[in-house]
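All protein chains but one are shown at their positions in the complex.
Right, subunit A next:
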Amino acid sequence: MNVPASETGIHKRVVLAEADIDRALTRIAHEILEANKGPRDLVLLGIPRRGFPLAQRLAQKIAAVDPSVDADLITGQLDVTLYRDDLQRNPTRSPLATQLPPSGIDDKVVVLVDDVLYSGRTIRAALDALADLGRPRIVRLAVLVDRGHRELPIRADHVGKNLPTSSRERVRVHLAEIDLIGGSAVNEVVIEDRA
């Protein structure tokens, strides 16, 4: 990541900076509250790794709008590794933790949160994983970036930014909770192109 672009032949450009990500999340938080007519029964489940910090940030923004909400009590993490349809095609992936809020997900309004929506296969896996964990009343989907190229009939309810991309490009989301680049925590969305 800290190799200069000229050496790797990868062209990089930042499409969302820290302030852009923050604005997009603020808007999504309001949209979630609006669509649900308030915070009742809301559960935000982030898909690892970067969906989880995004779910935490959204929950904090919802709690800032509605002080009756405790951000920690509506946030969880949903690991979908063992439900993927490409387990046999890729090197073995280690599953990560699934942590549901204490209230569970039965009869809740679950908002799945992920960083990038691409083929839709991760979300399909997430829907299967949810079905094994309980029966939510409604499932919605919030993503920071929708880059197109869907392979399944899946659509996001809340999108931070629609980003038309070529399938040759890679969209990378860096979040301060997880990513350290050159020793400093970074919030940005980058498009890499192996030109």
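Criterion: a contact is a pair of C-beta atoms (placed from the backbone, for glycine too) under 8 Å apart; a residue touches a chain by one contact, two chains touch by 3 or more; residues count from 1.
Basically, contacts and distances are computed from a predicted model.
J.: What does the UniProt entry say the missing chain is called, choosing from "NADH ubiquinone oxidoreductase", "Phosphonate transport system substrate-binding protein", "Aspartate carbamoyltransferase" or "Transcriptional regulatory protein WalR"?
T.: "Aspartate carbamoyltransferase"
J.: Out of A:Gly38, A:Pro95 or A:Gly148, which is the one that touches the chain we can't see?
T.: Answering carefully, the residue with contact to the hidden chain is A:Pro95.
J.: Just to verify: which one of A:Ala17, A:Leu82, A:Leu152 or A:Ile181 makes contact with the chain not shown?
T.: Here the residue in touch with the unshown chain is A:Leu82.
J.: Can you list, in ascending order, the subunit A residues touching the missing chain?
T.: Counting only subunit A, the missing chain is touched by 79, 82-83, 87-98, 128, 132-133.
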